[in-house]
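If you scroll down you'll find the structure; I have some questions about it.
A single protein chain has been omitted from the complex, and every remaining protein chain is retained in its original position.
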Amino acid sequence: MDILAGILISTGLIFFLGTTIGLLRFPDFYSRMHAAGKGDTLSTVVILLGCICLISTQGDLSWILGLKILLIINFIFIGSPTATHAMMDAGNKAGAKPWKKDAD
Amino acid sequence: MLLVLVLAIKGPTVIDRLVAVNVIGTKSIVLLLFAGILFGQLDMFVDIALGYGLLNYIVSIAASRYYQHRKCLEPEHTIGKGEVS
Partner (left out) sequence: MPSLPIWQFDVPLLILVVLFAVVALSIRNLMGTAIVFGAYSFMMCLIWAGMGAVDVAFTEAAVGAGVSTVFIVSTIYNTSATMPPRPGGLPFKLFIGVVVTLTGVFLLSAIPDFPKWGEPNSPANATVAPYYISNTIADAHVPNIVTTVLADYRGFDTLLETTVVFIACIAIYSILRVDEARSKTEDSGPVDAEPHYDPSDSLIVRQASRFMVPFMQLFALYVIAHGHYSPGGGFQGGVILGASLILVAISFDLKFLLAQWREKQIMLMVAWGVFLYAVVGLGCVFMGGNYLDYGFLNPVLPGEQDMARSHGILLVEIGVGITVMFSMIGIHINLASNGHFDRGL
């Protein structure tokens, strides 16, 4: 179980690193939102699943804690992409221009 | 998380800062749970993490609504009272 938790958490951290590099390097606001919405949510869900595996071996009330962490995963899974959608809609209405590849 | 802070500092538009704060908020929930595991008392920290996950969502939606209604990224340069659009 601990090995599984370690694998999940390190995978989540790798995803998060990819998200961060994407956030900094993408040329346009809209592509940055891609990185933020997808990568951030996925890395958080994977890290929290690893946390559930980590605590399932210790303590006696750990199934309640695992249920609560599952609830957190639920809210982040539904809320974070919706927030990304709202922000992208706001950027569209407010007039952020998409990046066009320069004609070389 | 420091790298995301760099985005918050230098982001060319203000919505980039909103995205950065949203990402920082989500990662801080994870950090709270790690702190709980480190200190051995996870049951205290899970409630805070759950509460903040819900509130992070509300702040993002509220700030997005501001830009949806205002329809411009740079603030107007008038200092009079704004209209409710």
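First chain written, first letter: the chains are A and B, and each begins at residue 1.
As a convention for this text, a residue touches a chain if its C-beta (ideal position, glycine included) is under 8 Å from a C-beta of that chain, and two chains touch if they have at least 3 such contacts.
Computed from a prediction, not measured in an experiment: that's the story for all the values here.
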item: Touching residues on subunit B - with respect to the absent chain; value: 1-2, 5, 8-9, 14, 17-18, 21, 24-25, 28, 31-32, 35, 38-39, 43-45, 47-48, 50-52, 54-59, 61-63, 65-66, 68-70, 74-82, 84
item: Subunit A residues touching the omitted chain (full complex); value: 71, 75, 78-79, 82, 85-86, 89, 93
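In this section, only the chains that are shown with their structure count from here on.
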item: Chain centre separation (subunit A, subunit B; CA means) in Å; value: 14
item: Touching residues (chain side subunit B, partner subunit A) in the complex; value: 3-4, 6-7, 13, 15-16, 18-20, 22-23, 26-27, 29-30, 33-34, 37, 42-43, 46-47, 49-50, 53-54, 56-57, 60-61, 63-68, 70-73
item: List of subunit A residues in touch with subunit B within their complex; value: 16, 19-21, 23-24, 29, 32-33, 36, 40-41, 44, 47-48, 51, 54-55, 61, 64-65, 68-69, 71-72, 75-76, 79-80, 82-84, 86-87, 89-91, 93-96
